[in-house]
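Only one structure is covered here, and it is reproduced in the block below.
Note that this complex is displayed minus one protein chain, with the remaining chains in position.
On to subunit A.
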Amino acid sequence: MNTKKKRILGIILILLVVLVILVVFNIGVFTNVLTSFKSNADISSSPPKWIFKPVLDHYIHVFSKGGYNFGKYLQNSVIIAIISTLFATLVSIPAAYSIVRYHGFGEKILGATMLLRLMPALALAIPVFLIFNKFHLIDTRIAIIFMHTLFIIPTSLLLFIGYIQDLPVEIEEAAEIDGANIIQMLTKVIIPVLRPGIASTAILGFITSWNEYLFSGVLSFKNSVTATVGTSFFITSYQVEWGPMAAAITISSIPTVIFIFIAQKSLIRGMTAGSVKG
């Protein structure tokens, strides 16, 4: 009886500590969501109000403010994230297949993509800005897509290598005996069995693109602005519109937060790729 009591007490203690940790780590996000539903008067009241009458004003303002086209920014974000992820997948799968089954030169490419991830992004941002400027690609979605694809490639490549390593060679050998060429091998054999892996890799790619700020910010000013970049437009030299900004941040965070709830396992696999087996 005594040991049972002790165990229950232990679990309660652990739950309490976990609760404190979760509160500390999420209080920022939580308070920001609260702020987005406060009226301007409630936002500037001191001491801050924790109980108040929620209003939707800022959400309406975000979508209707003159010269601020949040709907378009969201649309840009979605298009850029989907196409970049698609490009990165199309480029990474054959490369990963070559690295696992053909060896040789591929390992140098893999090393290069990993090095790219560690190098200062600004060493790339400056020349890319100037080159794209020369080719009149600034403020186009394709410019951002080119760069986001590059940033999605390293993780995608690592994940696809892992998935392909796990495939039994026998199905490929069978296909080879049946006379399949390399294109058929990839499209008819490899890609169909990789489908779940492709889906989880794509989720990670989408988040990478959606969250990126430096290149999206440098390469756009009006037409190709993404949601993440657009939230900063509420800060001007005259004033900061706290309420709409909080609302814009909340909306921009929703897709990634949904993904952590529906695809936690694949996210973890992606986040730990490269270091877990090291």
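The rule is simple: contacts are C-beta pairs under 8 Å (C-beta built on N, C-alpha and C of every residue); 3 or more make two chains touch, one makes a residue touch a chain; residues count from 1.
As a working rule, contacts and distances are computed from a predicted model.
Going by its UniProt record, the hidden chain of the complex is named "ABC-type sugar transport system, permease component" among "Amino acid ABC transporter membrane protein 2, PAAT family", "ABC-type sugar transport system, permease component", "CO or xanthine dehydrogenase, FAD-binding subunit" or "Cytochrome c". Annotation: of A:35, A:85, A:201 or A:220, A:35 touches the absent chain (contact as defined above).
Only one of A:85, A:149 or A:201 touches the chain withheld from this view, namely A:149. Contact with the omitted chain, checked across A:6, A:53, A:103 or A:195, is made by A:103. Seen across the whole complex, the unshown chain contacts subunit A at 11, 14-15, 17-18, 21-22, 24-29, 31-32, 34-35, 43-44, 46-48, 50, 90-92, 94-95, 97-99, 101-107, 109-116, 118-131, 146-147, 149-150, 153, 157-158, 161-162, 182, 207, 210-214, 218, 228, 231-232, 240, 242, 245-246, 249, 252-253, 256-257, 259-261, 264, 267-268, 271-272, 274-278.
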